[in-house]
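Just one protein chain is left out here, and the rest sit where they should.
Order as written gives the chain letters A, B and C; numbering starts at 1 within each chain.
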Amino acid sequence: MKVKLLYFAALRERFGTAEETLELPGEQSRVAALIDVLRGRGGPWTEFFATDYPYRVAVNQQLAGLVSPLSDGDEVAIFPPVTGG
Amino acid sequence: MKVKLLYFAALRERFGTAEETLELPGEQSRVAALIDVLRGRGGPWTEFFATDYPYRVAVNQQLAGLVSPLSDGDEVAIFPPVTGG
Amino acid sequence: MKIIVQEQEFDVGDEISGLAAGDPGVGGIASFVGLVRAENEGGTVAGMTLEHYPAMTRKALEDIVAQAAARWVLRDAVVIHRVGALKPGERIVLVAVASVHRGDAFAACEFIMDYLKTRAPFWKKEQTPAGERWVEARASDEEAARRWR
Partner (left out) sequence: MKIIVQEQEFDVGDEISGLAAGDPGVGGIASFVGLVRAENEGGTVAGMTLEHYPAMTRKALEDIVAQAAARWVLRDAVVIHRVGALKPGERIVLVAVASVHRGDAFAACEFIMDYLKTRAPFWKKEQTPAGERWVEARASDEEAARRWR
């Protein structure tokens, strides 16, 4: 299965990319599994996901948690705590 | 001693007057003594001050209570609970 | 700090824009606009007349704003209250408070409204199909004001 990954704000700058497509094993997955894949990538991903930085995740434009399910074609966004208003 | 009495809103209409000057015995007094004088007057005053209507009193433009002191020349206003805003 | 009692309409946008203009520390402005409702307690209201106690009104409002300023960080505030004849939909009152953070702005603005409702000498007389009637004070307004003690 494939998901579309988006990064915003400081994370977009840190990873040097705003968007990518990621292949995950199986037909269903979870946010936690996606994060594990990213942590295993090396470079800024491994560095970042080894910290306790309180990043936020949205799946299909809804705030989500590590146990949230993922399906093929989902849009997953990873970003810093929001600071609007 | 003399005080200037003001009535507002429903009380102005009920007593049929907006303003009067009242003579009180002694050189100092209290709001409670003034109310007793009004209650003893007969007519709409006796009728009104026999009820438990939660009227408000201000002495020299400050909200006051029954024990608040009165001096010669004070301005005393008696009015219904306020309904602005 | 601006406290005004007047018969004329006021412009909400102008008042909020003028509040704390040029103050670099202001992060937010909380405000409340009170309107004449066309319905009250189930009846139709054709209009109302607002009476006040001119010698006391300004003092009372100044005292309420001073109490708010002692409790929260206020950078500026405006209170405008109209008197005289008002039609449904017209604005009665504006309270706007500028502060560094929104929590203080919201709390001070609501405090000023709650105290104004229970301590500032204004009285409303409504015109209804059944004749004129003085609006009665609401127990919920007293409760709202008591929360801040």
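Criterion: contacts are C-beta pairs under 8 Å (C-beta built on N, C-alpha and C of every residue); 3 or more make two chains touch, one makes a residue touch a chain.
Computed from a predicted model, the values in this text were never measured in an experiment.
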Contact list for the unshown chain, restricted to visible chains: A, C
Residue of C:Lys2, C:Arg102 or C:Arg146 in touch with the missing chain, whole complex considered: C:Arg102
Interface with the undisplayed chain - residues on subunit A: 6, 8-10, 58, 61-63, 75, 77, 79-85
For subunit C, residues in touch with the removed chain: 11-14, 16-17, 21-22, 24-35, 37-39, 88-89, 100-103, 105-106, 109-110, 113, 140, 144
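Just so we're on the same page, only the chains that are shown with their structure count from here on.
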Distance between chain centroids, defined by C-alpha means - subunit A, subunit C (Å): 48
Shared-contact residues (touching 2 or more other chains) in subunit B: none
